[in-house]
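Excluded from the complex is one protein chain; the other protein chains are retained at their positions.
Which chain is which? They are A and B, in the order written, and residues in each are numbered from 1.
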Amino acid sequence: MTIDIEAARAAAPARPFDVRRLSRKAALHGTMILLSLVAVLPIYWMVATSLRPANDIFSSSLWPSAPSPENYRLVLESLPMFRMLANTVVMAAATAALQVLTGLLAAYALTRWRFRFSGTVHALIALSWLVPFQVTMIPNYVLATRLGLLDTLTGLVVPNAAAAFAVLILYNAMKSFPREVIEAARMDGAKHWRILWEIVTPNLRAAIASLAVLAFISAWNEYFWPLLLSRKIENSVVQIGLQMFMAQEGNLWGALMAAATLASLPILVIYLILQRQVIESFMKSGLK
Amino acid sequence: MTTIAITGPGSAADGLPVAPRALAFTARAAVPWLYLAPVLLILAVWVYLPLIEAFQLSFYKWNMLPTAPKTFVGLENYQRLMTLPDMRRALWNTLFYILGLLPLSVVLPLAVAILTQDLAGPLRNVYRTLIFLPMIVAPVVAAILWRWLLNEDHGLVNHALSGLGFDKIGFLIDRDYALGTLVWITGWKLIGFSTLLFSAANAGINRSYVEAARMDGASAWQIIRDIRLPLLSPTILLITMMTILFGAQWSFVYINVLTNGGPLKSTTNVFFLLWEYGFETLAAGLSSAAGMIVFTGFALIAFICLKLMRRYSFHDN
Partner (left out) sequence: MNRRSILKQITALAAATAFWPVAAHAEMAASVDEPVTITFYNYNLAAANAGADATREMIAEFEAQNPNIKVEALPVVVSDIFTRIQADIVAGQQPDVAQLPFRDLIYLATDIGANALEDMVPEAELKAHLSSLIPQGLELGRYDGKTYGLAYTFSTPILYYNADLFRAAGLDPDKPPRTWDEVEAAGIAISQKTGKHGFFPGAYGPVDGTFVYQAIIMSNGGNVRDGNRVTFGEGEAAEAVVKLRQMVDNGAHARIDLGSHADTMASGNLGMFLYTSALMASLQKSAKDKFDLRVAAMPGFGDKPTKPTNSGSALFTFSKDPVKQRAAYELLKFLTSKYAYTVITSKIGYLPLRTDILDDPQYLGEWVKQNPMIQPNLEQLDRLTANVAFPGPDYRQVERIMMDGVREAIFGKDDPLEVLAIAQEQAQALMPQD
């Protein structure tokens, strides 16, 4: 049976809805525009300030009277900024990828099998989320030192390679996955490994993409762990770099905003790439 | 199969394969554990091991240096922390933080995700991207930007207020406004987070349900109420739970940069207080006790939340 949407819509009475629909649309767009402005204002301010000279930082004019790239030059001169951005991109991407991978495996185990202690395991994974980082910071630092991970990207990634958040999000997504499809595949003799990677995962694109973005950002914003682990500036991450513009002898606000702008770009790029996956991905196969 | 099964596969009520008891020693039963191994190993080494150490340490007085003595003090560290004079204030504030954040972390993003769902192509992504922008900025930088925007002398917001004829507001100076201001900043930063998750969950809703309902003449609101909300309930409950559990922690960075708990203690919360008196000090025992308090306190709350989640969440499978 096919559903003729167009015919159905045409059959519905149109006239009394017109005005209401128009004003509802206007309200919708109006609200969204307002929200967007509020969301964007500080970001805009960051970029605008990054172009202001030192004696104009606090002006409340919407655009600097004499915009100059001086602050960007200062940032690139004082810090190995590109190197630090690269370090951070690699670190955050690796962390996000590992969290997604380990999360997929764990979520699959929790949704597809019922075994003894599965409830306990689920609880233990979720509970790990609640352990504050100050508790783990120094003992992990001692362990990392012993393992020779000081000043390395590996050391930055490994302790965060698994995250309760990833497991829980993927668990939710997998639990909503149509059981019939999996049963059908199992009847066809498919092994679990195949089911996970060839059937379930490709259809969780939206959840995986959004998780990847959020995990990337979370790793990107890490400060304390890189602070302890990195010894040389060239090996450290962008968050450490940002702190360098705030000093006892005065804060270099313009340069800080320039560095912050540069530091936001990779995240924006990752978001733009991955958010395309967050579209309607309803099941195409198996339900016809 | 070379082993004897007591119960066959597929005999459980929900149709999941049951690992038969007698197979406890075979490879079959070990399979789920293999899938869980990476996560469990990493969590065990990098999260639970330090937690156990912290638990042990919380009963001692020690500054962590190998050459320094460890003195056993029993529950003294816990007592010290629980009877901090600011604790009551901090607990109340924590409640306010959570209540204030919920509209910004759940209600608003949910509305945005649903409202933009049906918009034509590019516009939907434009709005969602703009709403997401606060997430790309480092938290410290976000704090500083809002500090400038809300400043009484050179801040745009106060300029606008006085331009419209209102009095200037000391957003971070006035004890009546400071908490609300921090809730706003924390929430502002988070909107994109929840919107993204809701959008993803929304995308997973089977379109045919919605079309069928439309066919039946359901109004937009009815579709939302009867189809989208229930199907989004796992995510709604997850984010609500996250706000309750992490609201205090999320606002920490802003409190630290902007007000340090002031003015006059109006913005401190449980996490910040324990950080001030526990973590920030170099006393390992006190710091560990603070960590244990945060952990067990929120674990209890999480336990309650999970129970509720299980009861009310609806999985379409």
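Operating definition for what follows: a residue touches a chain if its C-beta (ideal position, glycine included) is under 8 Å from a C-beta of that chain, and two chains touch if they have at least 3 such contacts.
Being a predicted model, the structure only gives us computed values, none of them experimental.
Q: Of the chains that are displayed, which are in contact with the missing one across the whole complex?
A: Counted over the whole complex, the chain not pictured touches A, B.
Q: Which of these touches the unseen chain: A:Ala39, A:Ile57, A:Ala107 or A:Leu196?
A: Within the whole complex, the residue contacting the unshown chain is A:Ile57.
Q: Touching the absent chain in the whole complex: find that residue among B:Glu76, B:Glu211 or B:Glu280.
A: Per the contact definition at the top, the residue touching the missing chain is B:Glu280.
Q: Can you tell me which of B:Thr94, B:Thr129, B:Asn151 or B:Thr267 touches the chain that was removed from the display?
A: Only one listed residue reaches the unshown chain, and that is B:Asn151.
Q: Among the options A:Trp45, A:Phe216, A:Phe245 or A:Tyr271, which residue touches the chain absent from this view?
A: The single option touching the absent chain is A:Phe245.
Q: Considering the whole complex, not just the chains shown, which residues of subunit B touch the missing one?
A: 61, 63-68, 85, 147-148, 151-154, 170, 172-173, 257-260, 262-265, 276-277, 280-283
Q: What is the set of subunit A residues that contact the non-displayed chain in the whole complex?
A: 54-55, 57-59, 74-75, 78-79, 137-138, 141-142, 145-146, 227-228, 231, 233, 243-253, 255
The definition used in the following text is that only the chains that are shown with their structure count from here on.
Q: State, to the nearest whole Å, the distance from the C-alpha centre of subunit A to the C-alpha centre of subunit B.
A: Once rounded, the distance between the two centres reads 14 Å.
Q: Applying the document's contact rule, which stretches of subunit B touch subunit A when the two form their complex?
A: The touching residues are 12, 14-19, 29, 31-33, 35-36, 38-40, 42-43, 45-51, 53-54, 64, 108, 112, 115-116, 125, 127-142, 144-146, 148-149, 153-156, 159, 188, 191-193, 196-197, 199-201, 203-208, 211, 214-215, 217, 231, 234-235, 238, 245, 249, 271, 275, 278-279, 284, 287-288, 290-292, 294-295, 298-299, 302, 306, 315-317.
Q: Spell out the residues on subunit A that touch subunit B in their complex, using ranges where they run on.
A: My answer: residues 3, 5, 8, 12, 28, 31-32, 35-36, 38-43, 45-46, 49, 58-60, 101-103, 105-106, 108-110, 112-116, 118, 121, 123-132, 134-136, 138-140, 143, 158-162, 164, 167-169, 172-173, 175-179, 183, 192, 204, 206-207, 209-210, 213-214, 217, 221, 238-239, 242-243, 253, 256-257, 260, 263-265, 267-268, 271-272, 275, 278-283, 287.
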